[in-house]
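I'd like to ask some things about the structure below.
Every protein chain of the complex appears in place save one, which is left out.
Each chain gets a letter, A, B and C, in the order it is written, and its residues are counted from 1.
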Amino acid sequence: MSTEVLDELRGFLDEAVPRFREQFGEDSSWETRIAWQRTMAEGGWAAPGWAVENGGRALPAHEVLAIEEVTAGYGMPPLAGMLGLKNVGPTLAAWGTPEQKEHLPRILNTEEVWCQGFSEPGAGSDLAGLRTRAVRDGDDYVVNGQKIWTSNGMHATHMELLVRTDPDAPKHRGISALLVDMSTPGIEVRPIRQINGQAEFAEVFFTDVRVPVDNLLGKENDGWNVTMTTLGHERSGVAIFATRFEREVRDLIARHRGEGLTPVQQDTLVRHFIEARVVAILGEATLSRVAAGEQPGSEQSVIKLVWSEAGQRLAATKLELAGIDAVSGAAPEAADAYLSARAMTIAAGTSPIVKNILSERVLGLPRG
Amino acid sequence: MSTEVLDELRGFLDEAVPRFREQFGEDSSWETRIAWQRTMAEGGWAAPGWAVENGGRALPAHEVLAIEEVTAGYGMPPLAGMLGLKNVGPTLAAWGTPEQKEHLPRILNTEEVWCQGFSEPGAGSDLAGLRTRAVRDGDDYVVNGQKIWTSNGMHATHMELLVRTDPDAPKHRGISALLVDMSTPGIEVRPIRQINGQAEFAEVFFTDVRVPVDNLLGKENDGWNVTMTTLGHERSGVAIFATRFEREVRDLIARHRGEGLTPVQQDTLVRHFIEARVVAILGEATLSRVAAGEQPGSEQSVIKLVWSEAGQRLAATKLELAGIDAVSGAAPEAADAYLSARAMTIAAGTSPIVKNILSERVLGLPRG
Amino acid sequence: MTTTTVAEREDLRAAIRGFLADRLPESTVRELIDTETGVDARSWTQLAGELGLAGLLVPEEHGGQGLSTVELGIALQESGRALLGAPFLGSAVLATWALVVSGDDAAATGLLPGLADGSTVAALGIDDDPQSPVRAVPDGDGWRLTGAKRHVVDVAAADTFLVTAEVDGGVGLFVLPAAGDGVDVEQTASLDLTRRLGRVRLADVPAQRVGTEFTAGLASVRELGAFACAAEQAGIAGRCLEIAVEYARTREQFGKPIGSFQAIKHQLAEHLARVEQMRAAVTAAAAELAASPGSAREIVSVVKAYCGDAGTTVAEGLIDTLGGIGFTWEHVAHLYLRRMKTLAYLFGSPSEHRARLAADLGLTG
Partner (left out) sequence: MTTTTVAEREDLRAAIRGFLADRLPESTVRELIDTETGVDARSWTQLAGELGLAGLLVPEEHGGQGLSTVELGIALQESGRALLGAPFLGSAVLATWALVVSGDDAAATGLLPGLADGSTVAALGIDDDPQSPVRAVPDGDGWRLTGAKRHVVDVAAADTFLVTAEVDGGVGLFVLPAAGDGVDVEQTASLDLTRRLGRVRLADVPAQRVGTEFTAGLASVRELGAFACAAEQAGIAGRCLEIAVEYARTREQFGKPIGSFQAIKHQLAEHLARVEQMRAAVTAAAAELAASPGSAREIVSVVKAYCGDAGTTVAEGLIDTLGGIGFTWEHVAHLYLRRMKTLAYLFGSPSEHRARLAADLGLTG
């Protein structure tokens, strides 16, 4: 890729980061993340993969990754509105009306923070089985139902909401996607406390919520295709995670170098390294393919499967390396990472669901 | 258990083994195994678990195991007619008519060698789906079909044969068990060459084979229950394998002691030891339960599952310890053990089938 | 030592299970998490009194039941299953056993009756803080102790501490009141929310020595501690499997109970295999410790290593089966996982016990 872009980025960061730190210090609260996204957006770095007309730089995925890696080197907190920048924004760009695309600059500059209303308590991995209903009433849809596991749900101003608009159609067919202002009356958001005690997700309840018909994204009952666009971008993100995962393992090894690990522990770390290096290779290959304009194939599902299980094992190894310190309060971050990692094989497609997809769609095996 | 029995056994072996060795040396051919069984039978040690009236000593399973362990210490070849002694004999004792029980002494003294005609090419793990037909014609059944994976098929004089006698009944219901003389016209036996190049199994073809109705074991169409008796004894055998497995691992560890294994290899052997020790504990518990007259529960299936997978991993470790010697011809026994072990998770119930059994019959989960 | 029949042991199991289900249901366990000591003192008195749990290992002449590791294993499986917060492990098992094996008749006579009826709660400190190991200095008829102990089980509820310290190149056991001057107790934030570990700092604190040389006693306590952890883990694993199976039978996805999907079924079958092996291994270790504690070292390491790894897999598997709901604070799954994983590291982790086995089996060096 062009080194000029990265040079420009470094020039920007060298200037912006110290100034930002002066004001915010090492804080990584939501407000700081919002402020940092605004700074990055002003420099044109918040969504370098977006089209130029939407405020991006139209860079391919692997260059976006390089930008993220350089940025990561500065140790700044993550941008606040990642779901909007990574998943919802590109979906709006692909499916939105000109009016709907007006959300894009506001997503960039943090005026709007988006979340995705996909999972439901009764459906879980069975996305097509969703039951939140939207009934047409004049120029509005009236929405009733419940969403769960909504990331950033407590912070979001808007939601890409999947609803059932035709209860009689086969499961995938009667779904539509709505763009919902979270301040609409009838919406209630409750935090979900996770097993590590934190609350990164929310439950969202809809009671007679009126959403204008103009906020329909794509066609009525064609929401499944819209969803697939969003999930495709979500899974592309997994390829980026895969390359980051290798760095995480390398860092862990560097931290334990010369620490007198037992040979068995050394071997365990090397096994993690091999696993991470290989999944990162697959991630890089996927990003190059995407960059070359090819449709990524099964690699994304493979990466999700392998990365999530490898990440879970890595978290267990971190706990093992901390030993009794991890469980007796002396190394709480290892314990917290271990607990958090339990979600890796559940969120964004459980391992069994990913294996179903691979065996049916790639290998062509019959449905059970 | 009474030490007198074991003392008597040792007295017998101390006398019989040297005499036998004088004649047969270290040979372990089929003929030698026949001769050794005859020697053991003469001493009353070929089937110590059988009822006294059938030529046994009516000893409980764990005492039989102790007898086998003592005998194993003398390094003699296995008895020839194990399937008759272990599986078919006890089934005949449970279900046979007085006339049919006359086979028992001949099984003991090697006049008869029995095999089990259960698996079929089209059925595999789906035993109830067997298709070998038996049609009543006067005082005979006329049998047509094919069996596969018949252990000792090349040596057997008789077979416990499962056939379908009612093709219209539900799968489990229309099966009967026949006692078949392998010299009956229309039976053809062909060896199956396995992946290690040896032929321990046979295919058996039946073309208009006439089997007298008197040779029906149990009632017509009640063969499934007869089968379960045989399989129950087969699986009890697994409990004995489990206790032997621990000895195998201990021996392996003893062989590699002081050999400068890497710490990772040491850890691998210890993991095998823990696995083997635990499955042996389960095996011992099962045998005690059987000895106390209780019906063994799910433990046998658990043991089959765990033992077969642990045994397979142990074979892979043996190969790993031999390293390049194992694949370049310098340690062929490690390579052979590795190849042979592939059958452990296939034979006598594949791992998936055992897991189905455990999840449905023990955990009460619904059929898929 | 009193021996029990199979039927009596099943009665014991049923009695404990019934008591705990009644008095310390999950709602109570959750309430106790936020209390100062983590222990419901009344329930502990009842457990001690009605069930005799506190005196299970105390010889009958000192007011206990004089039972063995066989019955203890059953009680521990139940305490794991119920996430018992009472100081059973710390006081009734570890501290009590230290006194029993100390061979000190006076101390036994003085302390064991109180421990047996639950009126005394003791905690045992044997892991020195490497920054300040506990040192004992003679002082008239007694001793004075200075230093810190870590990972003290059930530290918050104790009124009496038993701690070890090096004496003349060997090990001495000492007893002191928990509330005395110079004693500082810190509850550390353990991964396990249902049992308090902690740190005890001693600054020139007077103490009485218990018995004489305690090296063998300490080894015995460590073996019992490792066994006790494994036994609790077997109980936890069994309960995790029950919850997972119940959920798989009733929760529907794609129009069927998820327990009809082979992926779930086979995972649960594997967990069943683990649970059965954990139970069998614990039972075997209990019998060996009761019959011939001197030769139980191997089985203790086997059972501690096996239950630590297999138990963790079962508890993690519960969350996998539950999916999202298992990842919530409100579901009990994480309480089990936290306790399971903490037990894996107390009294030697699986990898430490494997290393011990490697040495004992002659593989190292």
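Note that in this section a residue touches a chain if its C-beta (ideal position, glycine included) is under 8 Å from a C-beta of that chain, and two chains touch if they have at least 3 such contacts.
Only a predicted model underlies this, so the values are computations on that prediction, with no experimental measurement involved.
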So which shown chains sit in contact with the chain we cannot see?
A, B, C
Subunit A residues touching the chain left out here are 253-254, 256-258, 261, 263, 266-267, 269-271, 273-275, 277-279, 281-282, 284-285, 298-299, 302, 305-306, 352, 354-356, 358-360, 362-368
So which bits of subunit B touch the chain we can't see?
119, 123-126, 129, 148-149, 192-195, 197, 262, 264-265, 316, 319-320, 323-324, 326-330, 332, 335, 338-339, 342-343, 345-347, 350-352, 355, 368
Missing-partner contacts on subunit C, residue numbers
261-263, 266
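As a working rule, only the chains that are shown with their structure count from here on.
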Furthest chain, CA centroid comparison against subunit A
B
For the pair subunit A and subunit C, the C-alpha centroid-to-centroid distance in angstrom is 41
Centroid of subunit B to centroid of subunit C, CA atoms only: how many Å?
42
If I count partner chains per residue in subunit C, which residues reach a count of at least 2?
261-262, 264, 351, 355
For subunit B, write out the residues touching at least two other chains, lowest number first.
263, 267, 368
